[in-house]
Structure formats: C-alpha cells, structure tokens
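Selected chains only, in their assembly positions.
Naming follows writing order (A, B and C), and every chain is counted from residue 1.
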Amino acid sequence: MTDSLADFNAFRSRMNDLIAGKSNLTINRFFALDSRAYDAGALGTKTKEMLGLVASLVLRCDDCITYHVVRSAEEGATDEEIFEVFAVGLVVGGSIVIPHLRRAVARLEEVRASR
Amino acid sequence: MTDSLADFNAFRSRMNDLIAGKSNLTINRFFALDSRAYDAGALGTKTKEMLGLVASLVLRCDDCITYHVVRSAEEGATDEEIFEVFAVGLVVGGSIVIPHLRRAVARLEEVRASR
Amino acid sequence: MTDSLADFNAFRSRMNDLIAGKSNLTINRFFALDSRAYDAGALGTKTKEMLGLVASLVLRCDDCITYHVVRSAEEGATDEEIFEVFAVGLVVGGSIVIPHLRRAVARLEEVRASR
C-alpha cells in the first residue's frame, strides 16, 4: 500500500478540481452522473455502494475499491457483509482479484481504525 | 440474440455434465464453490445475485448476465431494482456495457414473459 | 458473422426504445451523454469516431466496433485511414484483437457494399 487514505483523498480532491476547471462538458457531466448513480431509489444506498464495490473489485480498480469500501462502511455495512461482497467478487473474478482483495482489506482496516 | 433461454439452459446443462465427467478435481471444486457463493449469509441471496449480476455486466459476460438475471428475478427482484443494478454497471463500466445491457433487457423480457 | 447490419440496427433500435421507456434517470442520462460525446469540438467528429473505434477494438466490443465503423465511414474516413486505426488497435491490444478485426473488416465490406 503506497498512500494513506488521507493522501488518497487529497490527490483525488485536487485532481477533481483541476479536471472540473478545464470545462470539458462531457467529462463534467459524467462526474455529475457518477456521483448521483448511488443515490437511494428502489435499492438503498448501502446496497448500491456494495454493487459499486463488487464491480470495482472484479475490474481490479484499487482507487475505486478504496472509494466504495469507505462509502459502504459509512452506510453501515458490517465487516461480515463486506467480506461477502469480496467473496462474490473473488469467485466471479478469480485469483487475479486476490492482490486487490489484500489491498481492500488493508483499506478496510484503515477505515475501521480511523473511526 | 441467438439462443432462447431454453436453448441456453440445455447447452449449459449438457456441457456442465460433460465437464463434471472429466473428473478434474480443481474444476469440479470450483463449480461447487461457485454454486455455494450465492447462499444467504450476512447478505441475502437476492442481494448476492444482484452483486453477481453487476459483476457480470461490467465484465461483459452475456451468459453470466443471463444466469443472474434469471436468478435475481426468481429471488423476487423487481424490474426497477434490476434496472438500478444495470445503471450502476453502466456508469462503472461505460458505453461498452450498452450492447450487453440490450441483451440483458431482452433476457429480462423473456423471463417475465415465461412466468 | 451472425447478423446483418440491418438486423443489428433493428435490434439496437428496439432495445434502446425499451430501455428509454423504463425511465431510469441514470441510464437515460448516460445514453444522452454517450450520443453527445462524438460531437465536433476541438477535434472533428471523424477523428472522435476513430477514437471510439480504436477504443471499441481494444476492448473487443463487436457491436461498438460495428457502430463506429459505420459512423467513421459516414464521416468520410477512407479504407486506408480505418485500417491505420485497426493497426494501432492491433498493436496495443495484441492477437486477441484479431477475431474482432476480422468481423470489423467484414462490417466495413458490408458498409461499402451498401452505399
């Protein structure tokens, strides 16, 4: 694990501002759409964040995993629930998911320790 | 859409039997593990099937999508809920998901028509 | 090659209508965003369609390739230009791109024959 959660958030925030400032309409609309996609509807936000987490895990996107681990925990997902999300992702995506699972678990530890 | 759901199930069942008969221990254990991964635990089966569905969608595996659309519907997921799963998969996976989304929706229509 | 271009377009159009009718706001906004992403800006539409084509090729999405082959040809891309897009996609994406390249070339023949 290279960066702490604080470093991750600082870089993320700085780059999001820089990207938004470039005024590319397609990119800015995509970011708006992305942030609304997890709002509660027929499914609650916790479920949607877990959907985002398993999708990020099988696509092996560490930063996306970090984001959805943090959000799932904020929405009240327990360790048991999050590990069941991890289990589905592992079976669907295979052993190449394992390195990302290790980093996801390290992030979850960091989230739990920071409360 | 090439095959009907009945054709899909017939081919799937015939090949699963053929594979099981080859007695490769790793393969047979993986199939057993796969079928148990969606059993209810801290998360219910409906939620787990929707996790499998979004993972299949972003990985763009049509047969996997078909399987989890059928199972999600069997577990009581409504069209609204399934479309919210599709929406998360579309935002996470981008426009390359769209052709698979079209086929997923056609499958869902087929499932609803066959009740 | 299973479907003709006419069949492809008919299925695409029918499913797009069905999806739009479900009124999932995230999905409908994504479709709107997708259709505007290739409008001329600092780069012309022909260049953007070729960008969409190479992205579809390396991601190995046959329906997306079909769409962007048709659109690139409509925007005036020559066979030589389209094959140079294919060449970049082949080197970046490797030999797994080849089956999709074969189908892309068959589509291009179909497009040229239908003029």
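The working rule: a contact is a pair of C-beta atoms (placed from the backbone, for glycine too) under 8 Å apart; a residue touches a chain by one contact, two chains touch by 3 or more.
Fair warning: this is a prediction, and the values are worked out from it, not measured in the lab.
Trainee: How many copies of the one sequence build the whole complex, if 3 are shown?
Mentor: 6
Quick note on the criterion: only the chains that are shown with their structure count from here on.
Trainee: Once subunit A is fitted to subunit B on CA atoms, what angle does the rotation have, in steps of 5 degrees?
Mentor: Rounded to the nearest 5 degrees, it is 180.
Trainee: Please report how many Å separate the Cα centroid of subunit A from that of subunit C, as a whole number.
Mentor: 30
Trainee: Report the inter-centroid distance (CA atoms only) between subunit B and subunit C in whole Å.
Mentor: Inter-chain centre distance comes to 26 Å.
Trainee: If a residue has to touch 2 or more other chains to count, which residues of subunit A qualify?
Mentor: In subunit A, the residues touching two or more other chains are 33, 37.
Trainee: In the complex of these two chains, what residues of subunit A are touching subunit C?
Mentor: It comes out as residues 25-26, 29-30, 33, 36-37.
Trainee: What does subunit A use to touch subunit B in their complex?
Mentor: Contacts found on subunit A: 33-34, 37-38, 41-43, 47-48, 50-52, 54-59, 64, 78, 80-81, 83-85, 87-89, 91-93.
Trainee: For the complex, which residues does subunit C have touching subunit B?
Mentor: 2, 11-12, 15-16, 18-19, 22, 24, 26-27, 30-31, 34, 55-56, 59, 61-64
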